[in-house]
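With one protein chain withheld, the remaining protein chains of the complex are depicted in position.
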Amino acid sequence: MGDYILLAVGAILVNNILLIQYLGNCPFLGTSKSMDNATGMAMAVVFVLALAGIVTWIFEAVFLKPLGLEYMRTIVFIVVIAALVQFVEIFMKKSMPALYAGLGIFLPLITTNCAVMGVCLINIKEEYNFLEMLVSSIAYPAGFGLALILFAGLRERIIIGRVPGPLQDVSIALVTAGFMSLSFLGFKGMI
Amino acid sequence: MAKTIVQEFTKGLWEEIPPFRLVLGLCPVLAVTKTVANGVGMGVAATFVLVCSNILVSALRNIIPSQVRVPCFIIIIATFVVVVELVMQAVAYPLFLQLGIFIPLIVVNCIILGRAEAFASKNPPVASIADGLGIGVGFTIALGALAGIREAFGAGTISVPFSDTVIQLFGPSFQPFTFMVEAPGAFVCLGLVLAIMNLIGK
Amino acid sequence: MIKRSFLGLVKPALRYNLAPGSVQELPVPNKVILLLKASENGGPPSTLKVGDAVKTGQRLSASPDSAEYVISSVTGTISAMSPHVGTLAQKYTAITIDASGQDDWDDEFNKEPTLDTALRFFEGAPGSPSFKAFADPEKTIRTVVINGMDDDLLLTANQCVVQNEAAEIKNGVDILKKMTGVERVVIAVPESLVQQASATGAELKTVRGTYPNSLPQMIMKDVLGQMVEAGDTPEDEGVVFVTAEAVAALGAAFRAGQLPVSKVVTVVGKGGSTRNVRARIGTPLRDVLQACNVSVSERDRLVLGGPMRGIATYSDELPLEPGTDGIVVQDEADSAQTTDYPCINCGECIRICPVKIPVNMLVRFLEARLYEEAAAMYDLHCCIECGLCSYVCVSRIPIFQYIKLGKYELSLIETAEAE
Amino acid sequence: MIEALLLMMGLGAVAGTLLGIASKIFYVWEDPRIALVVDCLAGANCGGCGYTGCGACAAAMVSGEAPVSACIVAGADGAAKVAAVLGLEAGAAEALTSQNTCTGGFRAPEKFSYMGVNDCRAAYLLYAGAKDCDVGCLGFGSCVKACVFDALKIGPDGYPVVDEEKCVGCGACEKACPKGIMQVRKPSDRLLHMNLVTDRLAPCRQTCPAEVNIPKYINHIKRGEYDKAWLTVMERNPLPLSTGRVCPHPCEDACRRALADDPVSINQLKRFCSDWVMNKGTSLKIPVAPDTGYKVAIVGGGPSGLSAAFYLRRLGHKVKIFEWLPKLGGMIYYGIPEYRLPKEILYEDINRIFGLGGIEVKTGVKFGVDFDLESLVGGGFDAVLMTIGAMNHASARIPDEDKVKGVLPATVYLRRQGLGDPCPIGKRVGVIGGGNVAMDCLRSSVRLGAEKVYCLYRRTIKEMPANVVEIEACEHEGIEFITLCTPTKFTTDEEGILTGIEYLKNELGEPDASGRRKPVPIEGSETVIPLDNFILAIGQTTDSAFADEEGTAVSRLETKWGAIVNDSDTHQTAIPYVFTSGDCAGPPGLLVAAVGAGRRAARGIHKYLMGEDMAFPPARLRVDSRRMKGHIPGTIFDSIEGIQRKGRIAQPELEPGSYERQHTYAEVDLTVTEEDALKEANRCMRCCLTCYNKDTS
Amino acid sequence: MRDIIRMIVVLAVMAACGGALLAGVKSGTAAKIEYQQLKFVKGPAIIEILEGCSNDPLVDRFKVKDGEVERGFYVGVFDGKANTVVFESFGKGFGGDIGVMVGVNIETDELLGMGVTTHAETPGLGSRAKDDPSFRAQFKGLSITEPVKVKPDGGQIDAVSGATITSRGVCQGVTDSSAFYSRLKPQILEQARAFAK
Partner (left out) sequence: MSSQKKLVVAHAPYWHDGSKISTKNYHIMIAALPAVLMGISQYGAPALAVIAFAMACAMIWEVIWNLILGKSASIGDGSAAVTGMLLGMLMPATAPWWLIALGTFIAIIVGKQIFGGIGFNPLNPPLLALAMLVISFTGIFDFNESLRHYDLGFVMTYPLADLKAFGPDAIGKFGMGDLFMGRQAGAIGSTFGLGLIVGGLYLILRGYMRWEISLSFLAGVFITALLFNLSDSAKYAGPLFHLFTGYTLVAAFFLLPEDSSSPANFIPMLIFGAMAGMMTVLIRNIGAYVDGVVFAVLLMNLCNPLLDKIRPKAIGKVVENA
């Protein structure tokens, strides 16, 4: 149990996927302009990553490893993720319109969210067992969400501030993200 | 409307240079620009994938049904990414180790998919090559430049791409500002460079 | 100007001036200027012409069917009519009447104390009462509160009326009840005026002597225990506020059969000298100031009302309006200077806000002109407009102005959406 | 090898099947345009647009929330394609641009010092802002802050300056400005705009019957932008070369500068800039709105018809002009002599109008004879504008005036000159009338060889309606003025040929309705002067006899004193599709008034064709430029202060008494030099309603 | 239905082509990759530990089965005697596993040296465990059979300053290795002998 908690804390804070591992920056910058978008994106990433983690892990265990095709991991995973996301989107649009209204619009963005692909690859690379994989697949995106929501809070204030022209928008957002990343270094060594 | 091949190429070098103008594909930009060698290596890998996928997407653009356009593009891109992955392992293993997870992640780099969608799927192969090459070279230059800044301040060195040479820039009393090569330094540095690019304009 | 106390941890307490002086009667001025609200489509009034003779107490309106009117405060002839823009971009027609010096009373005012009479003759009487809420079918008015306090620091005009004219108020209370049919009439006065107020026949309530306790929303909360919802007025909660002066004027009018044409005003000079005078409505400020030996010079501030909520005006040729309870003249050195520094988030405004608005965030949104967000997330409409946030602002941001601007812009947006 | 192949194939097949089936089973209808728009976008789902993925961005574009240019990856080409899908290209053809209408800025006086929020809207809440001028710019730049395209900045003079390159016409500045200074308009709207009392108009601009933006073009000249000055003039006046020569410039009478020294030579500046454009020879592009598909017939190719044709064309309508004389120009071709307005110069103006394309002309056809309303309607014209002028002369009420030989109507006299076939005249010529037409007759008589030329007028020279410069020119050319006279009868020889005229002396009585003192003949003061020819130049009327014919469509037109009755604002007549303007619609007036009327008629026709409200807004400014009445209150001053006195430049002209001046039709008045023009432009104070530049150099 | 089939076919064919291409590339590069991996991942650490040996330990290697897993051993020949083996063990850092190469003198069971191969530690801090020679030098001469610990845990190793966790992980890796080293020692001795020159 303790290991899993450590794994989770490590994934959320210490090795935060956005701020320490630099994954998933495009949606990080794109959807952090408002708190609503940030929460939506965070939830969508958790949802998709949990699914994608399971599916890719199973793929690895069932097909790639036995067949000795580990080198094809990249292509297999991306196809699986892309198909999965698209399927979820189509499915959700029809069957769960309420949920789709909240999360659905974020789904297409996730296909090219390298955080999803990244975590799936990490799961394999670290040779997690199923439970560890599950924890990691939820904790990493939770860390993504945490950073995204904190960042959205900061950014909401920065947008209404008096940032000088050339620094506005993405530029200042990146600097702020850098500061966040710096602060997250404080968690270093905690596990 | 109709641009010459040269224009298609050169637009990627300044007007639309990623990631400064097209603020896309930031993850590798942030992660692998610790040293110039890594940055340029990543750039070259991405350029290779970009050009190859552009050629193929452009060539197949009339065959691929539009509903499965994106999955098809992804397959094409992913194939080349794995090719790069394998070739790099065989030829430049240390670089592969440095770039780590970001080589497979080229597959989800928005620039490449974006060019496939926005350009290659609508233009003939020659123009697509020029476009891919231009964007790719621009990407490489940008990565190299950013890495140069970070490495110079953060380590006091410039590592020459594709060789083991590392140039020491300062004397022995130099204390590197290692913040620049750390994760936060990447963000801050890119942010400030973007601001400078905004200031200069197109 | 009250300075920050040495121990800044303690909230600054701004005390009302609770010592109303005597009232000095001013002579009838040579000319008066009356500000008549301009009609929607603009243009000069059709029923009034330059050269028309008017009598004291005559009802002047732009056209026969116009709801807006003013009561002439002198007898004389109209010598000029010009457009005038007031605050909140309100457009007026300024009617200048050269006074003959004699009062010849107009006799249109009938003495039936009905709501109709109130609406026809007492809208904009001294103290600027409004009876429209009683006539509004969507509102049920259960209580009338007579505010025996002045709504700003330094001013004592209303207290003066309570002190000196308790009998007129008593008469006014009876008439008010008759006119409106409202049974519950409350008078809110400071501790010092309890004796006088108890003679008025209205239900007596006391108000603490610190700012902003005399503002309607605060009286609602502290005295009546009712809450005014954000964006609503006390009328929406069934309570109408009238000033003591308005009630006294009502009483006097029905006693004498003449419409009220003068009002009490507190004049505060640069050195802080305070006097109460009674002057005709529409008297140019210059005349009032001259009578009080107050001079105005370049870069001074001439404030109609008090130092916290008044309106600085730009010329001493402008008239005394029915709602003007005070005239404050400030030297440049004594007045608050605003800056365009940003909010530094020190939190002083949050501490002092009587209605707990997160002013630090509100002002940022208002500065960024995000008025709808400011209203939705940061309680813009809860503001009771006391001005304390600006008073304590370390950055000296004109927060109160931002708030007013925000409310005004929102009202424009709402009107635009309603169309 | 084979595993890899099979695995991938299986994966592809499964994914394809899954998605294919899913997309059928879980099909949800959405706006098909969204899919089309998505195709135009980059499809990278990068989130760079701020929306969550391309689908969301496309949906936002379709719903109008996002601009078509939101996708930075797709770039400008993508934006164009999206616009095509969404059908936004129609609006895009006529680009909206923002203009600042206030020229006050720092120079405008303040009524108080303002302290508080640095924002126009905030300042406006306090007594409409500190500026004395009710409609003046407050200068805090709320419009600048509102502009997301960086197209606005507060200029050095303290008012906003629009960068037209960057402006996209989004209208944010217009919404932000509490005083309505920023106006976002299409070029068509600007052409259609008529002066309003709420506009920021200098006195000259209020007075000009054609409503030319005079301060603006003079400011262009000041900055050496002569082409822009010309384009500014062309917004209101398509005949700048002609008006630059013959306009009596009422604007100069209103010029505020006259209170300090002399009025600015506005007309000379207009002439200068239009001559500059003519001599430069390049054709400047005049924007024309997209075709509307409507066709308008214009009967009569005079100044009003030409002006209407020009503006109708610029508004996107097709135009055809019908003219009964061989040349276009009407009274300015056939009425104004060559020495004042050379025909080739006039044709420079006319050719520029035709340079727009889409305007046809047919000469030598007379309305009521060769064609009529029925044939025009049958010919596919949606509206008809009658600008048939006033070609009949008015009677001088002298017995036998149309019988005596040697008595000529001015219209005929001048028209024959225009046709190149002047009437033969004797040595002594008399002209009755004090208007510009009379002056033209007088001065052309000199050139036709008359030795003694008299001008007979019933009042004094002071009351003459003709331009002072014209009267002076007559004096220079040796013409004798016989004022305060009323001709009573002709003396003839036995063949009925004129030998002289008898007249009574007048004295001036009470002022009449026009404010001029009425002449009263003095009994017994008969005088006779010998004359070979006598020209009647006391006015013209319209030949509207065709309206009297029963049974035709035309007969539904009402006439009054020969003029065809119309609505003076919309120029519409009793027949909804027939409009009139120029001299045929009322008492004959100035060329510049005809030009202005042409634009008003074009506006009326445009609004009629487009089905819009034709009436003028209540705030329409109506200035009587002849009597200098009706200006915006407070804009006409009694005196101005602080101006360094400096006289106006002189009008260059042919040497009086020289051979060319007396005996040829060579142009008398010359164009000012560039140096002088700049000097004069610098005298302009660039007035607005109440403020003006005090420190003119 | 037709377009669905077309979709499926196109996707499947494309995927198959990709698969085929990759399989081809893979088979062409496989051998090279294996050597590269060895050379760059483990090689530096091995060579550093076995500094001064007379053979190429990357070539002189053998594998021993330890239950399920197979462990690789690299032999160092000193003075003609194949008396040293190097093998890999893993410890836990806070960035994941730390690969530790342990060199042991099979005759004395003394640690010859230690080197870090793979790690995901924070650059500049944890990574110093790999680069800091003084840290590594502390391991030399210790006994493999004794647990190796950092000083805060009551051991003998000075932690890299600021990277106690990493240091601890390295020590744990070394300590863990003693278990299977002892277990496999007979086979190791036997196999190593073959490389003696």
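Order as written gives the chain letters A, B, C, D and E; numbering starts at 1 within each chain.
By definition in this document, contacts are C-beta pairs under 8 Å (C-beta built on N, C-alpha and C of every residue); 3 or more make two chains touch, one makes a residue touch a chain.
None of the values given here were measured: they were computed from a predicted structure.
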Touching residue (missing chain; options C:Pro29, C:Gly172, C:Gly251 or C:Gly387): C:Gly387
Per the touch definition above, residue among C:Glu191, C:Glu332 or C:Glu414 touching the missing chain: C:Glu332
Residue in contact with the excluded chain [from C:Ala118, C:Leu224 or C:Cys343]: C:Cys343
Omitted-chain contact residue, chosen from C:Ala197, C:Leu289, C:Ile357 or C:Ala374: C:Ile357
Residues from chain C at the interface with the omitted partner, ascending: 1-4, 6-10, 12, 82, 84, 94, 153, 217, 221, 227-230, 232, 296-303, 305, 307-318, 328, 330, 332, 335-338, 341-348, 350, 354-358, 360-361, 379, 381-382, 384, 387-388, 390-396, 398, 400-401, 404
Residues belonging to chain A that touch the chain removed from view: 149-150, 153-154, 156-158, 161-164, 167, 172, 175-176, 179-180, 182-190
Residues in chain B touching the chain absent from view: 175-180, 182, 184, 188, 192, 195
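Keep in mind that, in the parts below, only the chains that are shown with their structure count from here on.
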Contact distance in steps, from chain B to chain E: 1
Comparison of A-C and A-D (more C-beta pairs in contact): A-D
Distance from the mean Cα position of chain E to that of chain D, given in whole angstrom: 90
Distance from the mean Cα position of chain C to that of chain B, given in whole angstrom: 67
Separation of chain B from chain D, taking each centre as the mean of its C-alpha atoms, in whole Å: 59
Overlap residues in chain C, where contacts from two or more other chains coincide: none
Shared-contact residues (touching 2 or more other chains) in chain A: 26, 29, 71-72, 75, 79, 82-83, 86, 111-112, 185
In contact (per the touch rule at the top): chain pairs: A-B, A-C, A-D, A-E, B-D, B-E, C-D, D-E
List of chain B residues in touch with chain A within their complex: 23-27, 30-31, 70-71, 74-75, 78-79, 81-82, 85-86, 101, 104-105, 107-110, 113, 179, 182-192, 194-196, 198-199
List of chain C residues in touch with chain D within their complex: 41, 83, 85-89, 299, 312-315, 337-338, 340, 369, 398, 401-402, 404-405, 408-409
Complex contact set, residues of chain B against chain E: 34, 63-65, 67-68, 71-72, 75-76, 78-79, 82-83, 86-87, 89-91, 93-94, 97, 178, 181-182
